[in-house]
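Here it is, the structure in full.
Removed: one protein chain of the complex. Kept in place: all other protein chains.
Which chain is which? They are A, B and C, in the order written, and residues in each are numbered from 1.
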Amino acid sequence: MNVVEFTPDREQYAYTFGGVEPVMRIEPGSVLRLWSEDAFNHALKSIHDLSSEKVDLRFVNPQTGPFHVEGAEPGDTLAIHIVDLTPARTWGASATIPFFGGLTGTDRTVNLQEALPDTTWIYEVDLDAGMVGFEARFGDFAVELPLAPMLGTVGVAPPGGEVRSSLVPERFGGNMDSPEVRAGTTIFLGVNQEGALFSLGDGHYRQGEGEACGTAVEGAMNSTIIVELIKGNAPAWPRLENDDYWMAVGSSRPMEDSWRIAQVEMVRWYQELFDLHQMDAYQLLSQTTEAPIANVVDANYSVVVKTQKSLMPRVEAFQGMHAELSNRAGQLK
Amino acid sequence: MNVVEFTPDREQYAYTFGGVEPVMRIEPGSVLRLWSEDAFNHALKSIHDLSSEKVDLRFVNPQTGPFHVEGAEPGDTLAIHIVDLTPARTWGASATIPFFGGLTGTDRTVNLQEALPDTTWIYEVDLDAGMVGFEARFGDFAVELPLAPMLGTVGVAPPGGEVRSSLVPERFGGNMDSPEVRAGTTIFLGVNQEGALFSLGDGHYRQGEGEACGTAVEGAMNSTIIVELIKGNAPAWPRLENDDYWMAVGSSRPMEDSWRIAQVEMVRWYQELFDLHQMDAYQLLSQTTEAPIANVVDANYSVVVKTQKSLMPRVEAFQGMHAELSNRAGQLK
Amino acid sequence: MNVVEFTPDREQYAYTFGGVEPVMRIEPGSVLRLWSEDAFNHALKSIHDLSSEKVDLRFVNPQTGPFHVEGAEPGDTLAIHIVDLTPARTWGASATIPFFGGLTGTDRTVNLQEALPDTTWIYEVDLDAGMVGFEARFGDFAVELPLAPMLGTVGVAPPGGEVRSSLVPERFGGNMDSPEVRAGTTIFLGVNQEGALFSLGDGHYRQGEGEACGTAVEGAMNSTIIVELIKGNAPAWPRLENDDYWMAVGSSRPMEDSWRIAQVEMVRWYQELFDLHQMDAYQLLSQTTEAPIANVVDANYSVVVKTQKSLMPRVEAFQGMHAELSNRAGQLK
Partner (left out) sequence: MNVVEFTPDREQYAYTFGGVEPVMRIEPGSVLRLWSEDAFNHALKSIHDLSSEKVDLRFVNPQTGPFHVEGAEPGDTLAIHIVDLTPARTWGASATIPFFGGLTGTDRTVNLQEALPDTTWIYEVDLDAGMVGFEARFGDFAVELPLAPMLGTVGVAPPGGEVRSSLVPERFGGNMDSPEVRAGTTIFLGVNQEGALFSLGDGHYRQGEGEACGTAVEGAMNSTIIVELIKGNAPAWPRLENDDYWMAVGSSRPMEDSWRIAQVEMVRWYQELFDLHQMDAYQLLSQTTEAPIANVVDANYSVVVKTQKSLMPRVEAFQGMHAELSNRAGQLK
């Protein structure tokens, strides 16, 4: 397999989906070993670094990419299989940025109350033990939590000539902030522009569903992925697959709309996979879906709707692409 | 243990939380073996029974109860431990009621489009195998799914003299439609009126998260529960506990508000359990919560926020009530 | 005309729609001269009275009523014409109740921020000049504003045996908090229980659209109304009429759903009034409606959709009931 290693220089970071020249052209089937900076752009290194003083909100969620995939055209499907995610630093950071997060007023759900205290937490990483350590900032409590690396952001250039901030989750993927985007998952994204122009970043060493305070355990990440191209067949919204689940991600506001989008995307997928009438797919999924929230803090809220493959007859989605990429991933290890 | 068996007559069904005389007074610590009718009030018995013709929407979600718990006063906490849920019929029913459900216009998200086809599905139950069978109505597809019995509805009388339909999930519990309300779970509800006046019903043989089409595999249910009373300590919103998780359920609209409610309830709970500052609880939960949607179809939408006990130091909630009730439940088997 | 005067004793105040015995039975066609207490239940009499200390939230929005209207049956339409609203005190009060209002976290849109300052404003009323006076609490600014008396709350008993707090706006009317509910307006409400059981209260000497801080210039009110009964013809949601406008009020969450409800109610009304196809009514109203927000602070948010009669051919709604009642009102003056 063609293996490409890439660590961007600081001036190569992208802060948008679309509107940026590709850093590289790659062939479908390529293995990429990528380094990405953390969401704070390395501005928070200790608990004394406050987000209001150190973080430049114009330069957050720096993306590694975009990559131009040879042959990718609008209407095609990009398949990105995550082989491995490994923290690239020995610590991660989290913060309650003023007027950002799920349990505070924001620039949208705006209120007249005082901001919550601008606070930074640093989590030490123990790669061997596979743990990150939480330490209370307002007391003595400490606890070790399992590492659970994921990517907050994977996306392609949007349609219609739009350019969107890397803080936005949408049809094109983006800042979905779902823990499902981890090693072993294949992400299927519809291509909107020639070359697809995908990028990734916003590595999380660990994140709860909802990403309540607005930031995960943010950290630089080493990502190994395999990129493939399927001609045509573009899903309307991001679809994910791992060995156990089929999934769709909806991102909008209010959050019931995010759910509606993901649930309908699964109805459409089940109609294809099992040749079902819309009403039967609607019914069957009503009794079988799981529906974890991904984020309630970004420019759009993201909801995952997923179903266990083991409940259903064995079928192949996207011509067996996930199994094929998992197989190739196994050969890399 | 004091064991009470109760199967209501049809005229004893309750259709509201509050506003109904108790069917019985029980002592704290009682074991109740209860039968409850299905949500359609037994109106759908074959695929030829259409909800628009057979279901009387004034008489759905019939409740078994309410029960007056001796000594329960406003501000107390009712603990209901579910020992066992067993389907009371050999089949369950589901339906797409016109203008009800998550992927159709409703009386709230009202639109001018035609209703979806009024369709009924019947699921055969195989208790020995532990399965329910889905059969397509618009094709030949069929699949056996695992039984996963749960109660859509558990609640107490509301505060402020309100009387609410048994279709409503709120602070007082009610029609939360969460798959977490199953055998092995203890539900903690704040008491609002003398005697608590709790009831249950809306048995589901199986339900996906979201309850997308508006109805689960609805069926009459035999429930075995233990009811206990904790003086004081009423949670603001329903809290749940099983051997593995602490959970809170928020119910409101839009769905981000349901999530906010449940997430804050977990912040408050973590502050109590671990003597944490609000900001540390907010941060720690941001990295550890799971957030499955319960329903997106009822009068309020319900979201569960839950955290794994195994991630945290060992502590007891509600003075160890869940462990105590689980222990007693074991003696019943 | 049969004229009834009624000032409730304190123990006669109602705090719910439904669930309360009628204070009186009245004949259709009766004129009622009613006194109602202010929304704070007279707890705020100076700027030194803080809502957190003085207001008992179990006893707010006291209602005058309910009145049993002879002959009113479910499916009928109650018509309430407001002849006159006159402030019953020489001052009104407003307050920012902690965690209540539109620009603060609430018990639903819950956050972890500190509450806004608990502040009370007193407005002096000059009935002769028709003005109320605003005085800043944190500076010297003062301004006289025109009196614009309205009723925050007019409603009937809900359907389905529900009992709802007088803080709730819904299908049955209730706490809609719309400035349109003023002298000269006829309110049409569908009857849900025998006798209709309507009540009113929550007098506002003046209120902006949205009722942003959660409370208007609240004051005791003398209301003169005429009550009539139309057999059958119950609207799904409250409809209003004055000399210039037809209106509908939707109350739900999120606010787009409130709007959808009111807009569809106007589509249905236009179909009846002008014998229009649904699509033509949809189109015509798209170009002619006004859509002022009523409240964004109550248990449901309320939106008014209204259209100018002068734009349309002359027709009669509800058999000319509004014109008839306006005529009778003229005779009272």
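By definition in this document, a contact is a pair of C-beta atoms (placed from the backbone, for glycine too) under 8 Å apart; a residue touches a chain by one contact, two chains touch by 3 or more.
The structure presented is a predicted model; accordingly, all values stated were derived computationally and were not measured.
Trainee: Where the complex has a chain not shown, which of C:D49, C:D107 or C:D280 is the residue touching it?
Mentor: C:D280
Trainee: Can you tell me which of B:P8, B:P87 or B:G105 touches the chain that was removed from the display?
Mentor: Of the listed residues, the one touching the omitted chain is B:G105.
Trainee: Pick out which of A:S36, A:N111 or A:S326 touches the chain that's been left out of the picture.
Mentor: Missing-chain contact among the listed residues: A:N111.
Trainee: Specify the residue from the set C:G71, C:P159 or C:G210 that touches the hidden chain.
Mentor: C:G210
Trainee: Applying the definition given at the start, please give the residues of chain B touching the unseen chain.
Mentor: Residues touching the hidden chain, for chain B, are 103-105, 109-116, 254.
Trainee: May I ask you to list the residues on chain A that touch the chain which is not drawn?
Mentor: 15-16, 18-19, 58, 107-112, 160-165, 252-254, 257, 260-261, 264, 267, 278-279, 282
Trainee: Give me the chain C residues in contact with the hidden chain, please.
Mentor: Residues of chain C in touch with the missing chain: 94, 96, 102-103, 116-117, 119, 121, 134, 136-139, 141, 143, 145-146, 206-217, 253-256, 259-260, 263-264, 267, 274-277, 279-280, 282-293, 296, 301, 303, 305, 307, 311-313.
Basically, only the chains that are shown with their structure count from here on.
Trainee: Roughly how far is chain A from chain B, going centre to centre by Cα mean, in whole Å?
Mentor: So the centre of chain A lies 32 Å away from the centre of chain B.
Trainee: Using mean C-alpha positions as chain centres, tell me how far chain B is from chain C in Å, no decimals.
Mentor: The answer is 35 Å.
Trainee: Touching at least two other chains at once: which residues of chain B meet that condition?
Mentor: Expected reply: 253-254, 260, 264, 267, 279, 282.
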